[in-house]
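One protein chain omitted, others in place.
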Amino acid sequence: MSLETAIQIMDYLGVAAFAVSGALKAGRREMDLFGMFVLALITAVGGGTLRDILLGRTPLFWVHDANYLGLCVIATLVVFGLQRWITRGERALLICDAVGIGVFTVIGVSCAQEAGVGAAAAIALGCLTAIGGGILRDLVALTRPVVLHKEIYALASLGGAALLVLLNYLGAPATLSVVACGVVVTGIRLLSLHYGWTVPGTAFLTGQPAGESPFDEQH
Amino acid sequence: MSLETAIQIMDYLGVAAFAVSGALKAGRREMDLFGMFVLALITAVGGGTLRDILLGRTPLFWVHDANYLGLCVIATLVVFGLQRWITRGERALLICDAVGIGVFTVIGVSCAQEAGVGAAAAIALGCLTAIGGGILRDLVALTRPVVLHKEIYALASLGGAALLVLLNYLGAPATLSVVACGVVVTGIRLLSLHYGWTVPGTAFLTGQPAGESPFDEQH
Partner (left out) sequence: MSLETAIQIMDYLGVAAFAVSGALKAGRREMDLFGMFVLALITAVGGGTLRDILLGRTPLFWVHDANYLGLCVIATLVVFGLQRWITRGERALLICDAVGIGVFTVIGVSCAQEAGVGAAAAIALGCLTAIGGGILRDLVALTRPVVLHKEIYALASLGGAALLVLLNYLGAPATLSVVACGVVVTGIRLLSLHYGWTVPGTAFLTGQPAGESPFDEQH
């Protein structure tokens, strides 16, 4: 099996996991069946969409490859029909999600470097591909973006993206670089879930009374 | 009167209705006059903007045709000046809004098919054109996106978009396809308002305790 095929399969796996997490979130926010599909789609293709918009790569991947839309329809119907099973399968979902951010990071960095951008931007766009969908999902559901709060999620993607850019710079073989990046992202994410690692918080800033500054008006 | 002229007139009518709904929402959320204009603009051109960004069709329609900006300015001033009258004219607003989603669906599907995308993507982009502005309006106002909650709104657009793609595939005359799509969308929306039809909800998913999963952190 070629590297491209393996990436494609893991891409679909990640998209399906992200779509399920979007549909679940919509269900918990009492959206209707259509809202579940919209949130599944936003979650699954949102990060790649933001990346391609920023790079000017249009029409977008999911506009040309109907498999992405199809996966989101299936994920929505599965969540709607089998919700008891899905909510018990949390662990499997987290593992697929971790595979997803690994492969999304690889794809994001690769697309950015193909477009000829510099190292810092390639890392940023790789990370955006992995975490953008989750941020959009949480915003549309009007909940706090979990990837911006203390769990090791975005940092795993950031580390893998930096590694991939470094290995490409050093001229490492594509297969090695890509596998290393994916393994690092998915591995850090799974280890941090297992051991409960967190990112330094910023709670010390919240001592200041809210509403004191024009930058701080509360909802 | 040609089909193009008719579509253009209904497009402006829909844009005006969407702009009014955005300005009203801003007023109810205690935004200032400028905020009313911004929300009117986001609501009126947001769906078409998302569609054109996803298709790579830039500069955007409302950047080139200043009538859209003008309609939003007028809608804002009308809501600001005549708010008593406007809030009583809820029924007229809902009818204009229903015409709007009909014509926006037609325009969205047509733009997508001109850009050469497949059937599923054309349906998705037609629907996005119709509902995208309303979703953005509700997000910027930090309220739940009403089109993702139980009312028959997005589904009307989805049905009409699918019909238009099917009729185009079968080679039906453009006038027939376009009119059929618009009538179906607007008709289903008006009938569902009249009879109070709703989409199957997902409340059963909300039985699970919140905060149990990393996908479920609450605001």
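First chain written, first letter: the chains are A and B, and each begins at residue 1.
What we mean here is this: a residue touches a chain if its C-beta (ideal position, glycine included) is under 8 Å from a C-beta of that chain, and two chains touch if they have at least 3 such contacts.
Note that the structure is predicted; figures quoted are calculated from it, not measured.
**Student:** Identify the residue among B:T49, B:T105, B:T129 or B:T186 that touches the chain left out of the display.
**Tutor:** B:T49
**Student:** Determine which one of B:S21, B:T105 or B:S177 touches the chain that has been left out.
**Tutor:** Of these options, the touching residue for the absent chain is B:S21.
**Student:** Suppose we count only contacts with the excluded chain; which residues of chain A make the list?
**Tutor:** Residue positions of chain A that touch the missing chain: 53-56, 112, 115, 117-121, 124-125, 135, 139, 142-145, 147-150, 154-155, 158, 198-206, 208, 210, 213-219.
**Student:** In the full complex, which residues of chain B touch the absent chain?
**Tutor:** 21, 24-36, 38-39, 41, 49, 53, 56, 58-60, 62-64, 66, 69-70, 79-80, 83, 87, 90, 93-94, 138-140, 142-144, 146, 149, 151, 219
To be clear about the criterion, only the chains that are shown with their structure count from here on.
**Student:** Provide the C-alpha centroid distance between chain A and chain B, rounded to the nearest whole angstrom.
**Tutor:** 28
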